[in-house]
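This is the structure I have questions about; it appears just below.
The complex appears here minus one protein chain, its other protein chains still in place.
Moving on, here comes subunit A:
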Amino acid sequence: MWLYCHFPQLLLDSLLRAQPEFEKQAVALYQVQNGQSLIEQSNQVAQQAGVSQGIASVMAIALCEDLKLKEYSVAKEERLLCGVADHLYQWAAKLVLEPPQGIYVELDSLEKLYGGLSNTAKTLHLAVKQLGVRSQLAVTNNALAAKVLAEADAPLTMNDEKTCHQLKGLSIKSSGLPDKVVRDSLSAGIFSIGDLLDIPVSDIGRQLGKEALFYIQELKGELKTQRASDFYQPSERFFQHVDLVSEVSNWQGLRFPMKRLLNELESFLYQRQKVVQHIKFQLYQRDKSCSEVRVATASPSWRAQSFWSLLQLKMEQAPLSAPVLEVSLQASDFSSLSVKKSHFFHDAKDTQGLFPLIGKLQVKLGENAVYTPAVSDDPRPGINEYKQPPCRFGGFSVKPVKRPLWLNHPERVNLDEWSLSNGPERKRCGWWDNQPIERDYWIATDSKHRKGWLFYESGQWYLQGWFS
C-alpha cells in the first residue's frame, strides 16, 4: 500500500508560515514560461479576487491591485520538500520523493507498528497536518493511482472499491499525462481515466503513444516501477531556508522566521539524538550579498531556546545592516547527545544554568572575553599562562609551584620602594623559540605591605605579579 502526500502550494504556504502577517493579504507566486509570466501559486485571499493558477501576472495585478508577487522557484520548493520528508521520517522510514510537491510513503512496513492500515494512515495524516501547509493525501495499493488521486484532491478513503471508482471518475485532464496525450485523448473521445482503462492496452500504445501505454500499465499494476532504491535518506547536515514575502529591514520582522528555523533545527537534532554548538544564520540581501550571524552555545545543545536567547542578545547589539529577502540556517558538526565530555563543571551541583549563562556572556561580551585560565608546561612565567574556552578541562600536568595570583605585564620598579624577602628563583630558559629569559625572581614587600613578584634582568628590576 502507498500513501501519496501532495503539497500543491508548498512554497507559498511556507512563505506565509514564515511571515503570518501576510496571510490576510493577497499573495501569489509567478513563473516565467516561454517569455510569459504566469501565476503558479496563490493564497486564498488572492484566489477570492480571481487570481488563479495559469493566468498571466498582468491579469492578476489587474484583478487584485494589492497583490504581492514573488517569483516561484522549483529548486526552493524541492528543498522544502526535503524538509517535509525529514519531518515525516519520524513516523515512516520508506519515503520516496516526487519533486517538487509530492512524497510517496510505503505503508505495508508500518501497519504492524501503528496497528493496521487505518491507524497508520491516521497517524501520518496527523504528522502531515503538523507541517501547517496545505496537503492532499490518497491511499491505494498502486503508487501511481495514489499520486493521481492525491493531485486531484479526491476524498481520502481506505476502501479499494471506492478508490477505484474515484480514479475511474477522474477527468483525463487530472491524469498527469503530458498535455499532448491529453489533447489526443480528448479528440479520440477519451474524457476520463475510466475511459482510458476500458481501452485494450495494445490499442492505447498505437493510438496515444508509449507514454500513455506505460502509464496505463503502471496504473493496472502490470508494470512495476522500482521505487525501493529511491528511499529518502535524511541529510547529515541541517540546512533550512526561508523566503520572505517582502523585504524585512529590522530584527523584529525576522524574529518569527528565525525562531521557526530554530524549531526545525531542534526537531532535526531531536530525531537524530544529536547536539550542536555552533550554528550559522545567513541573511540574503537584494544585491545577492549575504551577511552571517553566528551563534555558539557554551556547551552543545539541541534546544531551540538555548540558541534563541543568545540570538536575541546578538540582535540587541547592532541593528540589521541591510534589508533581508531570505534567511537560512545551517548547522553541522553534530555530536552525540549521550556523549559526556569532561569539562570544568564536572563536579558542580547543577550545571544546567551555567552553560546558558556562559553562552549569554560570550554573545554579549565576545567569545574572547569569557575564558578559563590555564597553564602549560613552559617554564617561563607568564608565557606558560594561556586562556582556554570555558567549560573545557584539560587537567594539570605541571608540578605546583608558588606563583602570584595576579600577573601583570612586567613593569619597571624602583627597588628602593621594596624590601626583598624570598629568593632568588633563577630562570634561564627559552632558547628554543627565540624568547630567552635570564631572570632572578624574588618575593618582595612594598610600603603598603603588599607582596609582589619581582625579577631582575639586564640590570633592571621589574614587577610581574602580586601575591597579596
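Note that contacts are C-beta pairs under 8 Å (C-beta built on N, C-alpha and C of every residue); 3 or more make two chains touch, one makes a residue touch a chain; residues count from 1.
What we mean here is this: contacts and distances are computed from a predicted model.
**Student:** Quick one: find the hidden chain's UniProt protein name among "DNA-binding protein YwzG", "SulA-like SOS-response cell division inhibitor", "Lipoprotein" or "NADH dehydrogenase subunit F".
**Tutor:** "SulA-like SOS-response cell division inhibitor"
**Student:** Of A:Val58, A:Ala369 or A:Leu415, which sits in contact with the chain we cannot see?
**Tutor:** A:Ala369
**Student:** Looking beyond the chains shown, say which of A:Gln48, A:Gln435 or A:Ser468 touches the absent one.
**Tutor:** For the chain that is not drawn, the touching residue is A:Ser468.
**Student:** Of the residues listed, A:Ala296, A:Leu407 or A:Leu420, which one is in contact with the missing chain?
**Tutor:** Of these options, the touching residue for the absent chain is A:Leu407.
**Student:** Tell me where the left-out chain touches subunit A, residue by residue.
**Tutor:** 344-351, 353-354, 357-358, 360-361, 364-365, 368-375, 381, 384-385, 387, 390, 393, 396, 398, 400-408, 448-450, 465-468
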